[in-house]
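Before we start, here is the structure in question, set down as structure tokens.
For this depiction, one protein chain was excluded, whereas all remaining protein chains were kept in their positions.
Think of it as A and B in the order they're written, each chain with its own count starting at 1.
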């Protein structure tokens, strides 16, 4: 297992390099100064630009530029945001906790809903309840998350007034206290619900089918024959077997969270990385844009890696590859 | 949005039984699936209406009608008019043109690229396989939405229009299909009929075309429906965020982006609810058809 994990980790390195090269060339294609953000975009004096370009090394050969950039990047030097005029690393540090919090909460929501619905449907397949859950899942799959988000704001925030429509925390509460955490949860709940709902359908469906499959298997029959209570069979024997393959989805979830965060954070004015990404596109804040693009690619890469490794743990046959 | 391999294990189709042609059997099964048939009829009607839009309506859709702005639905304007005084119903049809066109084009290109890469990798194996698969992994590692937005931001102002969007989406989207086709071919390849065909000297492309692909086809068809739905959602989400098809082109996503104006969202539902409903129904329909196809080719399904 260790060998397999190591192999996957090593395999990641060339991928990282390739991706960083692609991002680098995308940055070269962008106007202005996407790497450092040091050139004032409002200063159009050609002499000034030339002088800055020389100083920042933009006249060096491409591979030297790439090397300088990537070594800086590895050391946490992401340049300076054109829009906010602070180092991009500070900006990311401000926003990252929010996005992490949102991501974790949406995962929790996904799991809660998926377990509740998947187990109910799996225990009583082909009943009305099962069909209802199935239909509900189809709807969830079909409603794009941005439509769900807009509906959620208007329904839960404005019509019912249950949840706040923007922000990540109530400023009047002292940081670190229980109230502060509660306020964070309260603010994050709605975007997390929308984001979490995206993954729920496929989890539910998987769990349902797996439970139906398992309930016909020998070990379940044995348990039944021994007189184990039905609830114990489902909650213990079957669930344990059905949950294991589920964890392999975790990697894929990281990937869809990246995409989902862009939309959800923007709709809810939630100050995380996704919203930062979109504002940086709109404001032509290229240093921020580059950093986030590369960061998101890394997250996806790590997500895929986790998926692979978890696969390896769950299904040893894969390790041979 | 991400084209990830389907998580549903039931996806794997099994070999057809011998008695009746598998296609005929699947067709019969599909026809019996009411939900799928209704969905199919809905989609066909929608597509016909959309593609005939310029012939069945006479309105100039780009014209701004200041006197007729924000009108609620009436006999004259079935779905009312939007904030530019344009007829919502007509725009819906035109929007369908664009959305369906983008969806179909992206699906076609992605399938084309994905099947070719997957088939070649799966059939030849060895070094070709690992090279192609590394490349596929590489493409799969780009977060889809992020890169579409970045590429659009770079290409904006240089080349514009729907074509760019289709190109960008397709280039980033084929990885999942390639992976799926490859693994399907890998498992089919082990079957005796393929071994037999190659051992009697069948040329590789002929073996792929004649023997392997038809068997992979069911997987591809099911995947195509998933893709089609995904691509329509991708287009609409991008347009909603302002990075999709240009604003002056009506598409469902562009129409929905009007809901970002608070007065439209709260007081003029006729502007944005119709595209939302059509979009959701279309995706539902495509999903039902996909399920229907999957069921039809699955001899294990009893219902």
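One rule holds in what follows: a residue touches a chain if its C-beta (ideal position, glycine included) is under 8 Å from a C-beta of that chain, and two chains touch if they have at least 3 such contacts.
Quick note on the criterion: contacts and distances are computed from a predicted model.
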The complex has one chain missing from view, so what does its UniProt entry call it, picking from "Cation:proton antiporter subunit C", "2-oxoacid:ferredoxin oxidoreductase subunit beta", "TonB-dependent receptor-like protein" or "Peptide ABC transporter substrate-binding protein"?
"Peptide ABC transporter substrate-binding protein"
Identified contact with the non-displayed chain, of B:36, B:102, B:194 or B:265:
B:265
Subunit B residues touching the chain left out here are 62-64, 66, 69, 83-86, 156-157, 241-242, 246-248, 254, 257-263, 265-267
On subunit A, residues whose C-beta touches the chain left out of the figure:
41-42, 44, 83-87, 94, 153-154, 157-158, 161, 164-169, 171-172, 266-267, 269, 271, 278-279, 282-284
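Operating definition for what follows: only the chains that are shown with their structure count from here on.
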Can you give the whole-Å distance between the Cα centres of subunit A and subunit B?
23
Applying the document's contact rule, which stretches of subunit A touch subunit B when the two form their complex?
15, 18-19, 22, 26, 29-30, 138-139, 141-147, 150, 154, 158, 202-203, 205-206, 209-210, 249, 252, 255-256, 258-260, 262-263, 266, 277-278, 281-282, 289, 292-293, 296-297, 299-301, 304
For the subunit B and subunit A complex, residues of the former touching the latter
1-2, 4, 7-10, 137-138, 140-147, 149-151, 153-154, 229, 233, 236-237, 240-243, 256, 259, 265-266, 276, 279-281, 283-284, 287-288
